[in-house]
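One protein chain is absent from this view; the other protein chains keep their places.
Each chain carries a letter (A and B) given by its place in the written order, and its residues are counted from 1.
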Amino acid sequence: MKKNILIIGGGPAGLEAAASLKHSGNNIILIEKSHQLGGHLARWDRLFPDGIRAREVLDKMIASLDGVNYFTDTDIAQINILDRSYSVILSNGISVLADAVLMATGFDLFDARKKEEYGYGIYDQVITNADLEDWFRTREDSRIDHPKRIGFVHCVGSRDEKSGCRACSKVCCATAVKQACEIKAEFPDAQVYCFYMDLRMFGKHYEDLYLKAQKEYGIRFIRGRVSEVAEQIDKTLQVKAEDTLSSKPLKVTLDLLVLMSGIRPSQNLEPVRKALQLAKDDDGFINERDAVYELQKTSMPGLFVAGAVTGPKTLPDTLAEARAAALQILSYLADNDKKPAK
Amino acid sequence: MDLNRVDQEKYARLVKLEPDVTCCIGCGSCTASCSAGVFSRTSLRSALLALQNGKEQEALSLLGACMFCGKCLMVCPRGLNTRHMILSIHKIYSET
Partner (left out) sequence: MIYEGKKKIWSDYQKEIPDDHYFYVRSCIRQSFFPASEATFLDITRNRLGKDIFETEHHTTCGGIAYHSDTIPQETVMTIVARQFALMKKYGYENYVCSCITSFGLYSEILETWHEFPELQEKIARLLKESCGLEFAKPKYLIHASDLIYKYRNLIAAQAKFKLVNAKTGEPLRVVEHIGCHYSKMFPSKGVGGAEYPYVLTGMIDAWGGEVIDYPERRHCCGFGFRQYFIKGNRSYSLSNTHKKFESMEPYKPDMIITNCPGCPYFLDRWQYVIAESSGKTYGPDGQGIPVFTYEEVAGLVMGYDPWDLGLQTHQVPVEPLLDKLGIPYDPAKKYLGKNGKDLGKPEDTCFCCSGII
């Protein structure tokens, strides 16, 4: 018998799970709260470590949806837990009785204005990683006008308990090094600095990217967190940090400062999380059933998770989780069929 | 330290001669294994940072006791040509 599987979120995790489930003989409904599919990926230009075009990856994902039902501009209006299913009313008025629900709701980028000392939204020449990706895609940003001195600040809203997040956001180091190389390629005369606390280049080819940044692009890596940014009379920025390897305070004038906003839990998810009685971690992300073996399951039967809904993930990790979640959902539905109804 | 005051022209000459200077990952293997460092403060890691931070005299003094034994060359995890680098630093930054 055909089962209803509701996928919440039309980013990479939701798209990949939908594509993995489309030939399973079930009825897949994918909803996306914004007006387009792709989540944060739709905003990105190129991907670390090798610089693959984000648009090409996304186009492949959307193409492989191939007939899956999806609704954009659609959110959950109401969700109720029933015996063995979930009764869901969508914001477009459609009701779904879902036998399984996959939460692929992703993340919010940290609001860089909260790090007041960096002056995002106050000083003209301070931008975020997402702003820079926008510029790489569109070439439209008056703030980026042949900068000669450019800085990248790692760990903005990550590894920072005061801003509400003790954890590492996992993707910012590689993103910063990637963006540093890309902007140096655009402006070969520019001096580019990366301010890092630790460089967490853990993935395949990431260390190669780091070496390339040093060797080919001459990026200067400074081990120290930027403590304070101020605007000077000519709109350039005065940036202070400690070079912790020299144990000395340091300052430098920059024309552009890029803040690597970290990965934070999706605020939009809160009502759904509460309605489903799902526990969240100290850092605000949804708890998986356990952190090693049952990563795609939650405390609720029939409710699955994939991607950054449970914490920061790289794109390949997210896609792997989405495929894993699809298998787990099918296995859950098959097991459920064998159990006698209450 | 004020990075606005770094002699970028000299540093660029060094990088051209010794591309390896940009590739240090600050692990400290060179300093830890340095034969001269036992007797007087010697550290290629610190010297490279000093150059990048515009502390040229400090960099030279950190390398002044080097005996060119090549131990740092053996231990560098990135395989940088540390020994030759030290020679070039002296050559470029000792100019008056």
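Heads up, the rule we're going with is that contacts are C-beta pairs under 8 Å (C-beta built on N, C-alpha and C of every residue); 3 or more make two chains touch, one makes a residue touch a chain.
Since the structure is predicted, the reported quantities are computational estimates derived from the model, not experimental observations.
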Could you run through the displayed chains and say which ones the absent chain touches? A
Any idea which of A:232, A:277 or A:299 touches the chain not displayed? A:232
Out of A:70, A:123, A:304 or A:332, only one touches the absent chain, namely A:123
Which parts of chain A face the unshown chain closely enough to count as touching? 113, 116-117, 119-124, 228, 230-233, 238
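In this text, only the chains that are shown with their structure count from here on.
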Averaged-CA centre spacing for the pair chain B and chain A, given as whole angstrom: 39
Enumerate the contact residues on chain A facing chain B in the complex. 191, 193, 210-211, 214-215, 218-220, 223, 243, 245-246, 248-253
For the complex, give me every residue of chain B touching chain A. 1-4, 8, 15, 19, 22-23, 25-26, 45-46, 49-50, 52-53, 78
